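Here's the structure, in structure tokens; my notes come after.
We show some of the complex, not the whole, and keep each chain where it was.
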Amino acid sequence: MRIGICDTTFAMVDMGKIAIDEIKKHCSAKIIRYTVPGMKDLPVACKILLEKEDCDIAMALAMPGKMPIDKQCAHEASLGIILAQLLTNKHIIEVFVHEDECEDKKELYKLVEKRTREHAINVVNLLYHKEKLIKQAGTGQRQGFEDVGPIKI
Amino acid sequence: MRIGICDTTFAMVDMGKIAIDEIKKHCSAKIIRYTVPGMKDLPVACKILLEKEDCDIAMALAMPGKMPIDKQCAHEASLGIILAQLLTNKHIIEVFVHEDECEDKKELYKLVEKRTREHAINVVNLLYHKEKLIKQAGTGQRQGFEDVGPIKI
């Protein structure tokens, strides 16, 4: 199995390194890393990893800024990432941490690390353990934050 | 006939289970279930079910959160789901229940269940009884809520 890891020079945390560290704890898939300037370069970079580097799945890692233009870029990048998946029939797990999700830089770093690691496990499960995800269906998972859990009735 | 059921670990209700329960009451189609982390993973998952698992139709089940970013993700997911249908010439019935449609969690659960079951019947009708839908044309159907009915003149 081959996993593509795409991240950006724009981000303020080395997200690719964290993702690779976590994935290696859980499987022995070959990892191909690809760093691009910004968020909007991620869709084609992921598609190149999935099609030309034969990756079975990819991660798209980024930290959108807090200005309206950053939100718009994140939206455009997300649409591109969805389209790249549809054109390849392979998953790209998007891990975007918005700069304004935390007020404090250290909290932001922790959030980036936690969300990246938790989504790295999702990547491993999508590749090797799809049944684990079915068991988690409807359980209110929240990557980076505490899970909210299922509604109790 | 084969029906694909896609849901998420993000949702707070096991929507896939409800959909499967309802579909089994109405037909004997083979059901393939696929659970992904979040809404934006649904388009490619549905396309994989339609193309690689030979499903004739799919359901995309999710519970978007109440923050603006959740609304944007739902919009992106919806566009991806429409595109997945256009690339496969097969229907994907989207069942999204927004967390802010109800104030109370138990009401929310009931809405999720009712909308999911009613759309599961739409799926069965699209597969087996298209004429039933023509009879309902213009009758103000509202899945999850009371139907508003046709305008009387």
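The first chain written gets the first letter, and so on, giving A and B; residue counts start at 1 in each chain.
In this text, a residue touches a chain if its C-beta (ideal position, glycine included) is under 8 Å from a C-beta of that chain, and two chains touch if they have at least 3 such contacts.
Owing to the predicted nature of the structure, the values given are computational and were not obtained by experimental measurement.
*Asks:* Please state how many copies of the single repeated sequence make up the complete complex in this structure file, given that 2 appear here.
*Replies:* If we count every copy in the full complex rather than just the 2 shown, we get 5.
Criterion: only the chains that are shown with their structure count from here on.
*Asks:* Averaging only over C-alpha atoms, locate the centres of chain A and chain B and give their separation in whole Å.
*Replies:* Each chain's C-alpha centroid was found; their separation is 25 Å.
*Asks:* For chain A, which residues are in contact with chain B within the complex?
*Replies:* For chain A paired with chain B, touching residues are 75, 78-79, 81-83, 85-86, 89-94, 98, 119, 122, 126, 130, 133-134, 136-143, 148-151, 153.
*Asks:* List the residues on chain B that touch chain A in their complex, please.
*Replies:* Counting only chain B, the residues touching chain A are 7-17, 33-37, 40-41, 43-45, 47-48, 51-52, 69, 72-73, 76-77, 79-80, 83-84, 87, 105-106, 108-109.
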